[in-house]
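A protein chain is absent from this complex, but the other protein chains hold their places.
On to chain A.
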Amino acid sequence: MQDFKFDTMPSNTADQSPDSGTTAMSLKDTELTLGLPGGAQVVIVGGKSCSKRGYTDTVDFRSRCCSGESSAKAEQVDWPGNEISGPGNAPDSKAQVVGWPPVRSGRKKALKSCKYVKVAVDGAPYLRKVDLEVHRSYQQLLMALETMFDCFTIRRNDLEESKIMNPVNGAEYVPTYEDKDGDWMLVGDVPWNMFVESCKRVRLMKSSEAIGLAPRTPSCTSTT
């Protein structure tokens, strides 16, 4: 049975490159920027933390490495969003690291059941259902809704914003959705895949009612 004995690496391995002498000097400017090894991975971009990236909302994988942790908790997978996790965790519905596990989206879609959600339009007599899995972008979804509810059109203004409006009565609609936490959100903020994962139902709300876009606006819950 072969013993795997590994010699300790000579400590100057990293310095063997001929360039290391000169680059060490030019790196002085950038010295300050090297983060702590194994430190938190939150990236500050442009002065504000980029909250749209899925992983910055999660507990950092690396800071939760199991070195020395008791094995009692190791029974459950050390994933952000499990109940055993310590304080400061994001709720599990948001705790998804983008691109992990590394499975192609086509494969993920094939394994998921199709995602039909109810679509309500203020003022329409009945609801419809749309399969979010079939569409690949907000644009496609809005187009599908336009086909489904032919009482309105999607008007695009110069800024490339799409506004949903009913040409008959001129009313404008705001697309909103209820997410896994029960909050009513404006459609379009988060990346499409994240939206599909968290959307439970869609409501096209009359603009006149959509005063403020804070979640859990009392008027929203009346249609649930």
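Please note the rule applied: contacts are C-beta pairs under 8 Å (C-beta built on N, C-alpha and C of every residue); 3 or more make two chains touch, one makes a residue touch a chain; residues count from 1.
Please note the rule applied: contacts and distances are computed from a predicted model.
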Exercise. One chain is missing here; what is its name in UniProt, given the choices "F-box domain-containing protein", "Guanine nucleotide-binding protein subunit gamma", "TBC1 domain family member 19-like" or "Diamine acetyltransferase 2"?
Worked result: "F-box domain-containing protein"
For this session: Using the definition of touch stated at the top, determine which of A:Val103, A:Ala124 or A:Met148 touches the missing chain.
Result: A:Val103
For this session: Provide the residue numbers of chain A that touch the chain removed from this figure.
Result: 1-2, 4, 6, 9, 13-14, 16-17, 19-20, 23, 26-27, 29-30, 32-39, 41, 43-46, 50, 52-53, 55, 61-62, 64-69, 71, 74, 76-79, 82, 96-108, 110-112, 134, 136-137, 191, 193, 197
